[in-house]
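Below, a portion of the complex is reproduced, with chain positions unchanged.
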């Protein structure tokens, strides 16, 4: 759209509104996950067995709650450093939220088809897309000077690499999924040691900025 | 209702509350769409085929997310220019939100019956209704002097025409749907070039106002 870029200061209702709307999408996506766990229809005597069959769905509910919860924490941290929100950031945020709102679908799939590579791949692509848009939002915020404190170039570069790390892990997990779905899911845990390694190299002043 | 018109200033909690409520409806309508995508119940070997069958439902999830997201952006832009909200505006906003809350229904239909004209027509009517109420809200806000900056008459007229543009496109798509559902959906993209043409004629001072 060729419309003039609009910017809303952090003190305006319009800034808060973007957050309220985002939090709504996060809260619904996280709470909807529970609907994915089907209520079994069996005789009372067989309820124990039926619930044991639901175990993967229950586990995938909690895993996805943690996964989306982590994205929410990152979103909270990111916006806490913005001085204003611009219309391009709002557009990117909508795309990001589309990925978040989509997560209940691969979650339900992974819970139902535990051994299938395709479900893990769809999950990985969804989360890669969310992380990628997170990175783009970070870059746009730095370049347009929308942050509360100006972000030095080396901190910005570090931030982009740190945001891209999960994307990398998710993409690497795709070929692994073709061999074993379980190993692909477990490979996602590599994010944590990789983050630790990266953090040792972070430039000073990073803590005052986003990360 | 013959009750006296009430007005709530942008600084009052009551103004914010209308936005929080609206954002809730938007967020739920957008996130509920994912529930429309049914989880297939097949053997793991056939999951790939089953997911390919879900393609139109997944595509219609993302299209509707973009469609409602666009309405949210317009709603955000509109309210950002209001100095106060009056009870008639609140009533119109409720009607507008009814149309938004209804969107998941035609979305699910279009995703399931890709070749059917009726589903596209129901979709077009729903969105026309939302856009029409948007236009009425704009007119009421201008006339009752509820905007932050007074809107000159030519800018207001331009605004009404710009808001009615999608209504026109949706109505035109209804007879097209009778010939081909796919062409009708594609015809909605005409909004973008039409907006571009209209924008060249916009009176000066428009950017300071709503549009």
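The first chain written gets the first letter, and so on, giving A and B; residue counts start at 1 in each chain.
By definition in this document, contacts are C-beta pairs under 8 Å (C-beta built on N, C-alpha and C of every residue); 3 or more make two chains touch, one makes a residue touch a chain.
It should be emphasised that the depicted structure is a prediction, and the values quoted were computed from it without experimental measurement.
Participant: Given 2 chains in view, how many copies does the entire assembly contain?
Facilitator: Spelled out: 2 chains shown, and the full complex contains 4 copies.
In the analysis below, only the chains that are shown with their structure count from here on.
Participant: Superimpose the Cα trace of chain A on the Cα trace of chain B, which carries the same sequence, then give the rotation angle to the nearest 5°.
Facilitator: About 90 degrees of rotation relates the two copies.
Participant: What does chain B use to touch chain A in their complex?
Facilitator: Listed in rising order, the residues are 10, 15-16, 19-20, 23-24, 26-28, 30-35, 37, 39, 41, 44, 47-48, 51, 58, 61-62, 65-66, 69, 72-73, 76-77, 79-80, 196, 199, 207, 211.
Participant: Mind listing the chain A positions that touch chain B in their complex?
Facilitator: 2-4, 6, 8, 12-14, 16-18, 20-21, 24-25, 27-29, 32, 35-36, 87, 90-91, 94, 97-98, 101-102, 104-105, 108-109, 112-113, 115-116, 118-119, 122
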